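A single protein chain has been removed from this complex, and every other one stays in its place.
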Amino acid sequence: MEQSITIRVRYPEVDAMGYLHHSRFLQYFEMGRIELLRSLGFSYADLEKQGVFFVVVKVECRYKAPARYDEELTLVTRVVKQTQVRIDHAYELRRDGILLAEANTTIACVGRDGQLMAIPDFLAPKE
Amino acid sequence: MEQSITIRVRYPEVDAMGYLHHSRFLQYFEMGRIELLRSLGFSYADLEKQGVFFVVVKVECRYKAPARYDEELTLVTRVVKQTQVRIDHAYELRRDGILLAEANTTIACVGRDGQLMAIPDFLAPKE
Amino acid sequence: MEQSITIRVRYPEVDAMGYLHHSRFLQYFEMGRIELLRSLGFSYADLEKQGVFFVVVKVECRYKAPARYDEELTLVTRVVKQTQVRIDHAYELRRDGILLAEANTTIACVGRDGQLMAIPDFLAPKE
Partner (left out) sequence: MEQSITIRVRYPEVDAMGYLHHSRFLQYFEMGRIELLRSLGFSYADLEKQGVFFVVVKVECRYKAPARYDEELTLVTRVVKQTQVRIDHAYELRRDGILLAEANTTIACVGRDGQLMAIPDFLAPKE
């Protein structure tokens, strides 16, 4: 399971150095997860309406090169591992093939009360 | 009713020009409204828990001079007018007395359903 | 001169009410201006490299209805008036034809030093 999206860097996302702020990369990775889910036929907005939430419990990001305003970036997102309650994703963000950042995240499934819950069966990876 | 707060410009709030992004001013004005409310003894977080929300229905902002990263700004917020469902605020944002921006907003009281509702009596201005 | 773009509301752009934060609308309007410029053959990123900057000097926005996470919005941006140093834009943001917000901005052309300068001839409206 892998999905590629294109993101254009917005003006208020860069900082005084003219670089995409390092915190914004995490927002792009979230977009990658959401579009990967959509490509599998699921809307995260709908999941939340049904009481299924995913929270980020761990992030690791290695920044290799800066991204600048108005550049078009390509983000590849893939599922690395899925357990009953957690999903691990890996990300590669590139501009014209040049690797800008690599990252890994772990998200956990929680209910409306914020407590851990099993990932619904319909989201389980197909055999 | 008037309240003054100090805000230090954060790094990811400035843009590639090194200026506080014009959209961020509105976030500062919201902080001004919230602190004005707190100075009157009310917590906006608590109001929301009680089902009392305020949404912005109108903003006018005139930008006079830029603010830069790490500068300490002073924001004066005051109530200009209050009706049964709306409150008008005025704002002046300054650095060392220099006017950076003047603004006016109208907020409306809504319930959990997003429908207009009367501002609770305990928030009504004292005679 | 008018340009329409589609914007999908991102997760960190909505607030605790689940509504697109009112400050984010201004970031969308900026995207509208930039894409209008691109449709005319100009890159704002390139203009900045040439020392031509535009700063927002005035914003008026009337919010009519909320936008929510993951909704696809349509923003129409048009030039209302252009003088030697200023451009006035008008905006209409809609979801499925429903008007969510109307706005007007004035931007001014400045140089690297932040001082007003004449809008370069190549950006002047064609007769």
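Going by the order they are written in, the chains are A, B and C; count residues from 1 in each one.
The rule is simple: contacts are C-beta pairs under 8 Å (C-beta built on N, C-alpha and C of every residue); 3 or more make two chains touch, one makes a residue touch a chain.
This structure is a prediction, so every number in the text was calculated from the model and none was measured.
Engineer: With the full complex in mind, choose from B:1, B:31 or B:116 the residue touching the hidden chain.
Structural biologist: The single option touching the absent chain is B:31.
Engineer: Could I get the residues of chain C that touch the absent chain, sorted low to high?
Structural biologist: On the side of chain C, residues 11-12, 14-16, 18, 21, 23-24, 69 touch the unshown chain.
Engineer: Touching the absent chain: which residues on chain B qualify?
Structural biologist: 10-12, 27, 30-31, 34, 43-45, 68-70
Engineer: Could you please point out the chain A residues that touch the chain left off the display?
Structural biologist: 16-17, 19, 21-24, 26-27, 30, 48, 53, 55-63, 66, 114
Basically, only the chains that are shown with their structure count from here on.
Engineer: Central chain, going by Cα centroids?
Structural biologist: Ranked by how close its C-alpha centre lies to the overall one, first comes C.
Engineer: Can you work out the whole-Å distance between the CA centroids of chain A and chain C?
Structural biologist: Taking the average C-alpha coordinate of chain A and of chain C, the gap between them is 27 Å.
Engineer: Just give me the whole-number Å value for how far the CA centre of chain A lies from that of chain B.
Structural biologist: 32
Engineer: So which stretches of chain A touch two or more other chains?
Structural biologist: Chain A, residues with two or more chain partners: 11-12, 69.
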